[in-house]
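Submitted below is the structure of interest, expressed as C-alpha cells.
The other protein chains are all here in position, but one chain of the complex has been omitted.
Moving on, here comes chain A:
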Amino acid sequence: MKRRLVSLLAIATMTATMFAACGSSDTAATDTAAPADDTATVEAPAEETAELPEDTGKVLNIQCWNDEFQSRLKSHYPGYEEVDATHGKIGDVDVVWTITPSTDNAYQNNLDEALLAQESAAADDKVDLFLVEADYALKYVDTDYAMALSDLGITDADLADQYTYTQSIVTDSNGKLKGSSWQACSAGLIYNREAAKEVLGTDDPDEVQAAVANWDKYNETAAKVAEAGYTMCSANDTFRVYSNNVSGKWVQDGKVVIDKNIEKWIDDSKALVDSKAEDTDDLWGDDWAKGKNPEGKVFCYFGPAWFFNFCLNADDDASIASKGGWGYCVGPQSYYWGGTWICAATGTDNANLVKDIILTMTTDKAVLKDIATQDQDCVNSKSVLADLAGSDDGNIALLGGQNPYKQLADGAEKVDLSNISAYDQGCNEEIQKAAKNYFQGNATKDEALDMFKKAIVEKYPELTAD
C-alpha cells in the first residue's frame, strides 16, 4: 500500500520525463548552445507611472511548466544572471522559478494552491509572475488573481504592434487585458518534402498548399499519400484545426455543446483512419514521433512555429529536420496552437520589475527579433514579422531554407478566438480520448460521444451534458 502511494507521487515525474520532448520543453538544449549575449540594448521605459508602489520584494517568484520562458529570459532580458536551474538574479532581486510539468494537470493544481494562498503568503513567497497557456488562460484571467496590465501602467499604445488574437485570449469578461505574450502561435501544415515530391511531384510550398487548400482537397491528397505507403498524420494532429474554427463555445449556459465542426473532425478522421490514411497515435508519444525520421513514413505534422525548434528533433542526425527536409504551408484552415502568456499576480511586491519584464519580453522589437532569429519562434509583433518575411533573417534551415514568416503572419491575422472558454483544455483532451475509441472501432460514434459527456461531467461537476 505504501509503495502504491510512493508510486503515485512518482507518476508525475515519470510521465513528465517521458513527455519531456513535447510541448515546448526542449528549449534549454538549443538555447544554452546559443551565446547568451545581450548586445541588444534595451532602454528602460521612459514614461513614469506614479501609481506603482516602489518594489519592496527581494524575491521574484515565477510559476511555469517548463524552462521555455526561463531560457528566453536568460538569453534576452538584460541583467538576468543564471544562478542554477531554478534560481536567477536580476540586480539584487532573487528570481525563483517554480517549474511544475503540466502533465496530469499538475501545473494548474500547483498554481491554484499558490494563488489561493497568495493573500496569506509571506512577502517572499508571493507569486509575482505566472505563465498560462491558451487552453486554460481564462480560468486565471477571469479572476482577481491576475492583475490587469493597465494597473501595471502598461498602455494600449505599448501593445499596439501585437496580434489582436493574442490579446483577446487574455481579456477578462470585463474587457480588461490581463496578460501578454511574445509568441503568435498561428500554425500550419509542416510537410515532409521527400514525401511531397514522391506523392505530389513537387515540394514547393505553394503547390503543396494548393493540394491541401481545403478539407476536400486534403482528403484527396490523403488518399494519394496512403497509396504511396505513407500515413498523412495522426487524427489528433488535425483536431486543433477543426476545433479553432468552431461556431460556438464548448460550454454554453452551463451545458457542454459539441460543435458541428468537431463532429466533422470525427467523421472526416474516421473515414481517413479507416482507409489507413491517418492513424490514431496520441500526440507526443513514440508512435506519433516516428515521423520525425524518414523511415517513419509520415507525410506531415500540424504545428505552429514553436514546433520547428522544439519538436522536430533537429539536433538528431537521423531526423528529417537535420537535413532541412520539412516544408511549411498554411493547410486547409488557419488556426493557432498553444502559446505562452505572462500574467502578473495580484499582490506582487515587485510590480515595477514585473512591468519591465512584460514590456521587454513582449513588446521590445529588438528583443522580439532576437527571439525569432535565435529560436525560430513566431513572435508577437506585426512589424517584426513583416521585417523577417522580407529578409533572409527569416529563412529557416530545417525548412530547407524556406521563409515561413509571411504565412505565419497572415495566419495570425486570421485567428479568431471569440469561441474560447475556460473549459477548453478538459474538453479538447476528453473529446480526443473518446473519439479514439470510435476511430479504432471499439465504439460507435454515439457511444464515444456519450463517453465524452460522462468524462466532462466528472471533470467539471457544475456542467451538464445532455
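Quick notes on this structure:
The rule is simple: contacts are C-beta pairs under 8 Å (C-beta built on N, C-alpha and C of every residue); 3 or more make two chains touch, one makes a residue touch a chain; residues count from 1.
Keep this in mind: contacts and distances are computed from a predicted model.
This figure omits one chain of the complex; the name its UniProt record holds, of "Sugar ABC transporter permease", "Ferritin-like domain-containing protein", "Indolepyruvate oxidoreductase subunit beta" or "Protein translocase subunit SecD", is "Sugar ABC transporter permease". Screening A:140, A:163, A:239 or A:265 against the full complex identifies A:140 as the residue touching the chain left out.
Of the listed residues A:81, A:207, A:227 or A:287, the one in contact with the hidden chain in the full complex is A:287.
Only one residue from A:258, A:417 or A:443 touches the chain missing from this view: A:443. Although one chain is not drawn, its touching partners on chain A can still be listed: residues 1, 3-4, 6-8, 10-11, 14-15, 18, 104-105, 112, 115-116, 139-140, 142-143, 145, 279-282, 285-287, 290, 422, 433, 436-437, 440, 442-443, 447-448, 451, 454-455, 458-462.
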